[in-house]
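Only one protein chain is missing; all other protein chains are in place.
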Amino acid sequence: MRVALCATCLVDQFFPEVGEATVKVLRHLGVDVSFPEAQTCCGQIGFNGGYRKEAAEIARHFVETFEPYDHIVAPSGSCSSMIKVYYPELFADNPRMLERAIAVGEKTHELSEFIVNVLGVTEIGGASTGLVTYHDACHLLRELGISEEPRTLIQNTHGVELEEMPKSDDCCGFGGLFSVKFPEISTAILNDKISNIEKTGASTLIANDCGCLMHMRGALRRQGSSVRPKHIAEFLAEGLD
Amino acid sequence: MPDVKTSQFKSASVKALADSNIQRALGAPFAHFVDGRKSAIDADFTEESWESMRDRAAATKAHTIERLDYYLDLLDKNVRRNGGHVHFANDAAHANQIVLDIAREHDVKTVIKSKSMVSEEMGINAVLEKNGIVPVETDLGEYIIQLAKETPFHLIAPAVHKTKGQVSDLFEKFLDSAPTDDIEKLCIIARDVLRDNFAKADMGISGANFIVAETGTVVLVTNEGNGRMTTSAPRVHVAISGMEKLLPSIEDVSLFLRLLARSATGQRITSYNSFISGPRASTDEDGPEEFHLILVDNGRLNLLKDETLREALSCIRCGACLNHCPVYRKVGGHAYGWVYPGPIGAIVSPMLTGLKQGKDLPYASTLCGSCRDVCPVKIDLPKLLLDLRHKVVKSGAGAMPERLGIRQWHDTMKTRKKLEGKARLGRMLQGLVARKGFITRLPLPVVSGWTKSRDFPALAPRSFAEIWRDDLSGGDRS
Partner (left out) sequence: MPTPVEDPNKEAFLARVRDALGRTSPIMVTPDHPTLKTTLPRHEEKIRTTKARTEARRSQNVARLESTAIAASWHVHRVSDAEIAANVVAEIASSIHAKNIVRTAEDIFKRVDTDATLRKRGVRSTVLASGRARRKDDLKEIAFKADMGVSGVEYAIAETASCAVFQRKGNARIATLAPPVLALIVEESQVLETLDDFFAIVRFQFLTNRGRLPNYYNFISGPSRTADIEQTLTVGVHGPGEVHMILLASA
């Protein structure tokens, strides 16, 4: 089974520790992980901005880079949903690329979904302490229908208590371009999310998407909060130490 | 026609965020809509699941829209067979003229109105007033905003942003009533004034929640009873509707009543549902002598001719998408600048009044997808918003800083080599602004808004690719 890691552009350039953690967890589960070095980006930024021509070129590069593999694992719900749900729309007018894109989409998995549904593992075997809470990233939840898998992995980490925040499935206000195009609205939505996070009393906030995490961390840090945001990969990898 | 202020969304939204009254209104009262809808859906009622109902409704609407010419023709024949008149209005101005002609023909001095979003598109009240005819809104929420000279804040609850104090002030000013903070008393004040209008008005103008082609029937869904009053008491009844509100058969109505009531107000059914197919019969005791149905285009063809956007015409105006939208819940209805707010407004307003003017609206969304989850007719709102963004860019109206940013991004992401080159440059430059891995002030175009309220991460000292090469690959390089 040839498994390729799609690091995602955010992880690659801003949060490489998430990539390291993902590799650590997958190797611990016996997966032989490859990292196709030609990878750059899935193209979502351009697509969401309305720049489909540019996005299609970047997406084509993605398809070419990853299609030789049996599975593609990405520590991100938004990138996975771009590949699985929106590539068919991006290539709707190009039958040849459409076929290839659909094939790639079918073997692309978000990390927690890969571990639970493809590897069939519900307990990584790690341990941790303390109260944690979990944010349901919008694309992960509503485009891919993933909400049980991350919770299963978190709750099966020995010593950890998961406290659900009120409205865990409310948007954090990131929305990519939205966060800088309408920063005031974005911040207002984010503040509600922060307030719900703090209501849990948790010391750690876990989410599967670096976009959301970067957004929530941005405000938690600015507001001097002691809540530590962690990607689920980091949380699971740390538990193995 | 009311002013189109869609281009002012950004500034209007900032103003709304700072308005404590609007923020209050968008809090608890809306939680009420959201919870009410959920309770109504969870409650046991019939054999069919909510999901199955949505699927059937989406299919029925798609079927109808695809054959809209057929069903409009069938509707026309049936309404006329029932003794009613049917008018096809190309745009708002045309529709206004039709109303004025009917009013003049019947020597109309006063008009009572029940809810009609299309009549807001037409700006019918101002037109009537200019022609010496007095229009009075009978839906309490619409009446309040009519006095306040505002546009509706929400599809279903147009005056939800008004406090009881503000309503009392309005009534004191325009109706000479005694100030009170008792909501029931306020309703009674309005009721007594409007009751007088019901008794005396010459013409009633209503909207239509659904229009049945097979029997030529306009269906009105209300709670107050003003819909019944408006269409029963005066001698002429004019129903105005967008041309897309059709259903094929009277047997389709039950499904849509179930979906609308729960989605809009969390009710199993509203207090009143009127089924109007024409004027009164000569043997009837009361009711209007003449019935007119005006079917309005006003830009809906723009949606109809687009195979992707066409499904926006399935909307039954329930307001659920607004209630669940994180953006609407922060800025409210006025910020959207025209008649329709929220996710559906972000699609309909630009397509009906101009994409260039309304180009910010499709971007005023995080694409969270909550709207799609709650839409009773399963309109894929995020997909339509993405399509509109593409249209904005294709038309050359994309914002300049974004265009340049995307060009940079596109250039960077073409190859790994380019990406690494640009990232190296970024790492060098960010030393100027980054501290401890974060940037707290980034005065660059497009991104500067971020750092006003949030810290921005700096580029990591080594990319993951470098770490992989140096530490993790163990010599196994792809």
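The first chain written gets the first letter, and so on, giving A and B; residue counts start at 1 in each chain.
The definition used in the following text is that a residue touches a chain if its C-beta (ideal position, glycine included) is under 8 Å from a C-beta of that chain, and two chains touch if they have at least 3 such contacts.
These figures come from a predicted structure and were not determined experimentally.
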Note to self: Checking the contacts here: which visible chains does the omitted one touch?
What the structure shows: B
Checklist line | Sole contact to the chain not displayed, among B:15, B:80 or B:462 | finding: B:80
Checklist line | Chain not shown: contacting residue from B:96, B:209, B:274 or B:314 | finding: B:274
Check: Out of B:120, B:297 or B:455, which is the one that touches the chain we can't see?
Finding: B:297
Margin query: Using the touch definition from the top, which of B:11, B:52, B:249 or B:395 touches the missing chain?
Written below: B:249
Check: For chain B, which residues reach the chain that was dropped from this view?
Finding: 28-29, 32-33, 45-46, 60, 63, 66-70, 72-73, 76, 80-90, 138-141, 144, 157-160, 162-164, 167, 183-184, 186-187, 190-191, 194-195, 198-199, 214-215, 223-226, 228-229, 232-233, 243, 248-254, 257-258, 265, 268-287, 291, 297, 301, 304-305
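By definition in this document, only the chains that are shown with their structure count from here on.
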Checklist line | Averaged-CA centre spacing for the pair chain B and chain A, given as whole angstrom | finding: 32
Checklist line | Of chain B, residues touching chain A in the complex | finding: 10, 13-14, 17, 326-327, 330-331, 362-370, 372-373, 383, 386, 388-394, 398-399, 402, 406-407, 409-410, 412-416, 418-419, 423, 438, 440, 446-450, 452-460, 462-469, 472-473, 476-478
Check: Of all residues in chain A, which touch chain B in the complex?
Finding: 4, 7, 9, 11-17, 19-20, 23, 34-41, 43, 45-52, 54, 57-58, 61, 86, 89, 138-139, 142-143, 170-171, 173-190, 214-215, 217-219, 221-222
